[in-house]
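One chain of protein is taken out of this complex; the other chains stay put.
== chain A ==
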Amino acid sequence: MELRRDVFQAIADPTRRAIITLLALQAMTPTAIAENFNSSRQTISKHIQILTECELLKQEQNGREILYHINAKKMKEVADFIEPFRKMWDDRFNKLETIMKNYKPKN
């Protein structure tokens, strides 16, 4: 059975969101990632695999270790990454607009 892997699926799970959060701070080995969770190593490996299939994570060979990073390039294809950034500015500017529409000069 072929499951469709997309970003929404990837971030639908709280553990996967936590993995993304960890990797946003630094690249890590699968062992180091797994140490942050109570789940089994296999469960975490599965989550990492799904995130990698969704191309949210990228592997890098570092000597004998594999390091996982957040795949920044995915951002280009996935507007979802930029959308919260855009939304943050949009909210700010909406607020600015509302305040200035009600602005009454002093005096």
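Operating definition for what follows: a contact is a pair of C-beta atoms (placed from the backbone, for glycine too) under 8 Å apart; a residue touches a chain by one contact, two chains touch by 3 or more; residues count from 1.
Definition applied: contacts and distances are computed from a predicted model.
**Student:** So which of "Phosphoribosylformylglycinamidine synthase subunit PurQ", "Sarcosine oxidase subunit alpha family protein", "SRPBCC domain-containing protein" or "Monosaccharide ABC transporter ATP-binding protein, CUT2 family" is the UniProt name of the chain that got left out?
**Tutor:** Per the UniProt record, the undisplayed chain of the complex is "SRPBCC domain-containing protein".
**Student:** By the contact definition given up top, give the residues of chain A that touch the hidden chain.
**Tutor:** Given the touch definition above, chain A has residues 11, 14, 17-18, 20-22, 24, 36, 70, 72-73, 75-76, 80-90, 92-97, 99-101, 103 touching the missing chain.
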